[in-house]
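Right, I'll just put the structure down here and ask away after.
Left out: one protein chain. Kept in place: all the others.
We just call them A, B and C in the order they show up, numbering each chain from 1.
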Amino acid sequence: MGSTFGKLFKISTWGESHGGGVGVVVDGCPPKIALSEGDIQFDLDRRRPGQSEITTPRNEADQAEILSGTFEGQTLGSPIAVLVRNKDARPEAYTEMSEKFRPSHADYTYQAKYGIRNWQGGGRSSARETIGRVAAAAIAKKVLVEKFAPELEILAYVKSIRDIYAEVDPNTVAFETIEGNMVRTGDPNAVEPMVDLVKEMRGEGNSVGGVIECVVRNIPVGLGMPVFDRLEADLAKAMMSLPATKGFEIGSGFGGTQMTGREHNDPFRMEEGRVRTTSNRSGGVQGGISNGENLVFRIAFKPTATIMTSQETVNLEGENTELKGRGRHDPCVLPRAVPMVEAMTSLVLVDHAMRQKAQCD
Amino acid sequence: MGSTFGKLFKISTWGESHGGGVGVVVDGCPPKIALSEGDIQFDLDRRRPGQSEITTPRNEADQAEILSGTFEGQTLGSPIAVLVRNKDARPEAYTEMSEKFRPSHADYTYQAKYGIRNWQGGGRSSARETIGRVAAAAIAKKVLVEKFAPELEILAYVKSIRDIYAEVDPNTVAFETIEGNMVRTGDPNAVEPMVDLVKEMRGEGNSVGGVIECVVRNIPVGLGMPVFDRLEADLAKAMMSLPATKGFEIGSGFGGTQMTGREHNDPFRMEEGRVRTTSNRSGGVQGGISNGENLVFRIAFKPTATIMTSQETVNLEGENTELKGRGRHDPCVLPRAVPMVEAMTSLVLVDHAMRQKAQCD
Amino acid sequence: MGSTFGKLFKISTWGESHGGGVGVVVDGCPPKIALSEGDIQFDLDRRRPGQSEITTPRNEADQAEILSGTFEGQTLGSPIAVLVRNKDARPEAYTEMSEKFRPSHADYTYQAKYGIRNWQGGGRSSARETIGRVAAAAIAKKVLVEKFAPELEILAYVKSIRDIYAEVDPNTVAFETIEGNMVRTGDPNAVEPMVDLVKEMRGEGNSVGGVIECVVRNIPVGLGMPVFDRLEADLAKAMMSLPATKGFEIGSGFGGTQMTGREHNDPFRMEEGRVRTTSNRSGGVQGGISNGENLVFRIAFKPTATIMTSQETVNLEGENTELKGRGRHDPCVLPRAVPMVEAMTSLVLVDHAMRQKAQCD
Partner (left out) sequence: MGSTFGKLFKISTWGESHGGGVGVVVDGCPPKIALSEGDIQFDLDRRRPGQSEITTPRNEADQAEILSGTFEGQTLGSPIAVLVRNKDARPEAYTEMSEKFRPSHADYTYQAKYGIRNWQGGGRSSARETIGRVAAAAIAKKVLVEKFAPELEILAYVKSIRDIYAEVDPNTVAFETIEGNMVRTGDPNAVEPMVDLVKEMRGEGNSVGGVIECVVRNIPVGLGMPVFDRLEADLAKAMMSLPATKGFEIGSGFGGTQMTGREHNDPFRMEEGRVRTTSNRSGGVQGGISNGENLVFRIAFKPTATIMTSQETVNLEGENTELKGRGRHDPCVLPRAVPMVEAMTSLVLVDHAMRQKAQCD
């Protein structure tokens, strides 16, 4: 039951890195939303491997097929199944992993939990699993824009890679700027040093992490359901369910603990007939509910666990041994994680928009 | 539906700060667990207002009554309802808030979402709501220890208040140390400066925030359900559903983005017949599943929004105005948030322990 | 988790026959619905024991207290907790049941499932548990009428007691007719023979069952969610979750199996600009979705299990023994089950109305 997300716009993802493919079923999508495979393919292409010189060379077209739930170019209101076949699988690269647990991967915990695992390429713990999420989110975005928030913008971008920080104004950054560089950062000046760092790491068989920031602009007031399903709580869960994440913060975040209440509070002012705040330390949520200001949150991604160095580990028989990383991998997951962050954001928002409509409209 | 938490050990909390009381219904508790009101009262007393000179003077005994679900001192397997009456309510202190939105509180968003709010003392957004969580978690802890993990220890403590940091070793810190000081920090040397800072803030009508760290020791291997219900994802949601939280991180967290993969990976080694890691940058979870190492995570709490200063705000009529904080409040929520963090941790763990048993035992 | 019902209008009932009381938490109720304790009390009074000479003499006022979720006479959108204390408890009447299982009661299965049970008066399996349902449904009805279907009418009535059948036209029967007799049947001519039969049964220490029919008039088109959450499927579950139920049928029901398709199909005709059917063998649902015709369904209730005769049974030690019924009971549950059937109907409809709004509006 852990592969199901959402209460009204409910998705069930499935699939392993090596096997018949990966995909998703979306149950609860509103009817009469224009939808074609092209709508889904756009974000899948942003997520797919092999898209630039700083991502993994695994070559997957990740072509999506919509199997159900649409008719003559529109959603039916019935479940939408999306299938992406695995093509460029190389199980033979993983034979050693059938016996040894890769450090800081999911090999050991999957084996301990289930008593069995598909050791080919990470199985279910592979980032390939996020294809289903990205496909479902492409549908979610269409629903959000057509039914709930026509001006909605969800933009994620790389905020830092290790100690290289991008200067980005979340209130103004443009999609074209982010998508215009292979790192997917919002600061053109940061691109070159970031690319250099990633290449340097790859050259050393090493890896690196960083922080992605996400902004949501033109969000309706009122999304979020206290007390447990606060908007930031569901966003936190969504982001921390992505592979390689270690932290989440919204608005002032951990830095906000250095302020006093007097410095931290966001004063209210009327502006063009709307209630606004003159600062946004809240990050767009108060009491678990969106206040109409931009949502701004950040996610920490650890350095990729796969490295090309011999490391201490243990094997299935419970003996100490060593393992050297193999296989194709990203030395830095952040550029490809940008569409994943946007995807999870869309899924949280569409579910809350539908819940808000059901209860409060 | 936003006040329900958990899939198998399902809790529904209810209640406003001013009104008939607050409470919880626990649906799904295993039968034959010894349970009395005393078991619940212990943690409620740690959470209640008026317990020390640095907490709010609101005087609530917070006496719990178990209304159902037990018989002759044991749980029946049927729903357990717990009721705590509100006693020291002072709605008259909040009359001004009926018209004006307190900055960085939930007043405006509740009004915007629901078109109505109980403006007396924060209503549903009051920290008083957490009584139901703490009561339910006291039951959860008993279930965890009796059925799943006899040696389990869940310990939270104040890690920092603004810029004062406690030195605490999560692997060894003792409950008595934490509970032995009114701040609930794990570092005796940090107590005095922290108390001084809180008192100074209160003296200025100001407030302050900080970070709570939580460690779980002797946790079973195998808890957590990829891909969405990863253990850290559900912990993140649980923590970010607590009032005043702005961030969550586990293991290396945001700091881990400064490391390379070579530095960050946790090598596996056999130790006394068990698979262990020689470092714990993972924070006890890999691939969303507990690996048996200590869970270690941190939560950022913003400075209390209620301050005794005049602040800019707007009123129900959409006019700019000013408001000065009134009412009884904590200048720093962290000491009382410690049992709340432990409570949410217990609730996440018991649900995952039951899910693990259902699917994988 | 088995005491939670509904996805959006989610209720959690709690309480045993003997203990602190019974009640419910409603999570997800729309805000700004006028609600007072009187709204709830009306249906509780129709359900309570001791209301007529053919019901149990247990004397319970069943006074409801709303503990949360309302403010100045309106719902807040936050959880609504309702509490009814147990008053006229007589545990001493049940001492023998602590050792012996009453035939066709839940004593044995509760003991076998949970390893423990509250043997006082049926514990959780007592019909007293339905108080929480009836209270929640009183709120649901207000929501339905104010937000979704202003002309909605939900009317249940006794259709038969053993072999005495009422002649009732579901399209025209009036609430006043039903409520005007102690049996709650819709046929004035059936009242006397039904009352006589029940009294005769009670005189013999025996009991009797029957069928309740329920009609829903002026229901919106479009409620129900294929494929699993068809409206009739959720109604069936709701009804079969009531104590003493053994069967459910909608429209033509079991009798419809005697017809051919040519006889059974409901022709469509336009009538006053609306699509109507000229017969209603479908019972108001087609493909799991309401078609705007009256919902008509029936529920079979078995004869009350408590009888004043010595019966063969076994005891806790696994020995054959005998037991003679004691305690206060209804010789026929149907009159008091009428408001329970209406209650479960309201709960199903409000949840589907909210789901329909979320997805399809």
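Here is the rule we go by: a residue touches a chain if its C-beta (ideal position, glycine included) is under 8 Å from a C-beta of that chain, and two chains touch if they have at least 3 such contacts.
Since the structure is predicted, the reported quantities are computational estimates derived from the model, not experimental observations.
The omitted chain makes contact with just one of the residues A:100, A:124, A:202 or A:357: A:124. Only one of the listed residues, A:51, A:74 or A:177, touches the absent chain: A:74.
When the whole complex is considered, the residue among C:56, C:86, C:185 or C:356 that touches the unshown chain is C:356. Residue-wise, the contact with the chain that is not shown comes from B:8, picked out of B:8, B:116 or B:347.
The missing chain, though absent from the display, is touched by one residue of C:50, C:103 or C:193; that residue is C:103. Seen across the whole complex, the unshown chain contacts chain C at 1-5, 7, 13, 101, 103-110, 112-115, 124-125, 129, 160, 162-163, 201, 206-211, 221-222, 224-230, 232-241, 243, 245-254, 256-270, 273, 275, 277-278, 281-283, 285-292, 300-307, 309, 311-314, 318-320, 355-356, 360.
On the side of chain A, the interface with the absent chain consists of residues 1-4, 7-8, 10, 12-16, 19-23, 25, 27-28, 31-32, 65-69, 71, 74, 76-81, 83, 113-118, 123-124, using the contact rule stated above. For chain B, the residues touching the absent chain in the complete assembly are 7-8, 28-31, 77-78, 226, 354-355, 357-361.
Definition applied: only the chains that are shown with their structure count from here on.
Chain geometry summary: the mean Cα position of chain A and that of chain C are 46 Å apart. If each chain is reduced to the centroid of its CA atoms, chain A and chain B end up 26 Å from each other.
Averaged C-alpha coordinates put the centre of chain B at 39 Å from the centre of chain C. Of all residues in chain B, those that touch two or more other chains are 1-4, 7, 13, 113-115, 124.
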